[in-house]
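Please read the structure below before turning to the comments.
With one protein chain held back, the other chains of the complex are shown just where they sit.
For subunit A:
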Amino acid sequence: MLANSFRRLYHSGAHVNPTIITDTIQTKVLAAALSHVPTTGFTERSIDLALNDLSLSPGVRSSFNFSHGPVMSLVLHHLKTQRVRLQQNHVAVIDGAKDEYGALLKLVQFRLLGNEAVLPHYHEALATIILPSNVASSLEELHALSDDLSWYAGDASNDFKWYAKRLSLSMAYVEAELFQLGDKSEGFKDTLEFVASKLDAVDKCGTAYNDVEEWGVFSLMSFVNLLKSQLVRG
């Protein structure tokens, strides 16, 4: 399962790279639906409004392939759109960063700020991604994010540290999003500070793990359990 979540295939420089989001009617509708999420949330209602925006008949929906259901597809589209935003802006975002850790922090903060518009409804998204049938694709997307962030930050690890870094980053990121749900501070100042302290710990851990290389089997389910416990409380 661990290896499957890290299904990151060879990235070519010379060949046309497959884009994260393909250009289909379905993705156009999901993109339009995202603009309704701030008001109508991660719901089928947002998708219906999007169909209306694009002057498509509601019957078009039956031709869509929502492999995990419409709501999860909308959530995944938000997550992938945010990864595209990172892909397009990462060079400017890390400008002035002193080292890999500094670059990573800037990237993660940039990513968290991308949640701003949908934050009032973000608990719906989190509740959707932890449904048992969605866990596998949620983790794949989470690790795809960690891998992108690590790559843009300049990670060049060749051994177990590669896993340690990404798993700790995923964990820190999930904790930061949960923190962000309740953050009322100006411009999410508190969330940005929170994630800085979390990543500082990751930075130190990554080194420690490489030294001992005794990390053992990391349970991916701990992400799910963390989310569940936090959402029940919230």
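Here is the rule we use: a residue touches a chain if its C-beta (ideal position, glycine included) is under 8 Å from a C-beta of that chain, and two chains touch if they have at least 3 such contacts; residues count from 1.
The criterion applied here is as follows: contacts and distances are computed from a predicted model.
A.B. asks: Leaving aside the chains you can see, what is the UniProt protein name of the one that's missing? Options: "Modification methylase HemK", "5-demethoxyubiquinone hydroxylase, mitochondrial", "Probable electron transfer flavoprotein subunit beta" or "Mediator of RNA polymerase II transcription subunit 27".
C.D. replies: Protein name of the absent chain (UniProt record): "5-demethoxyubiquinone hydroxylase, mitochondrial".
A.B. asks: Identify the residues of subunit A touching the omitted chain, counting contacts across the whole complex.
C.D. replies: Considering the whole complex, subunit A reaches the absent chain at 2-3, 6, 8-18, 99-100, 147, 151, 154-160, 162-163, 213-214.
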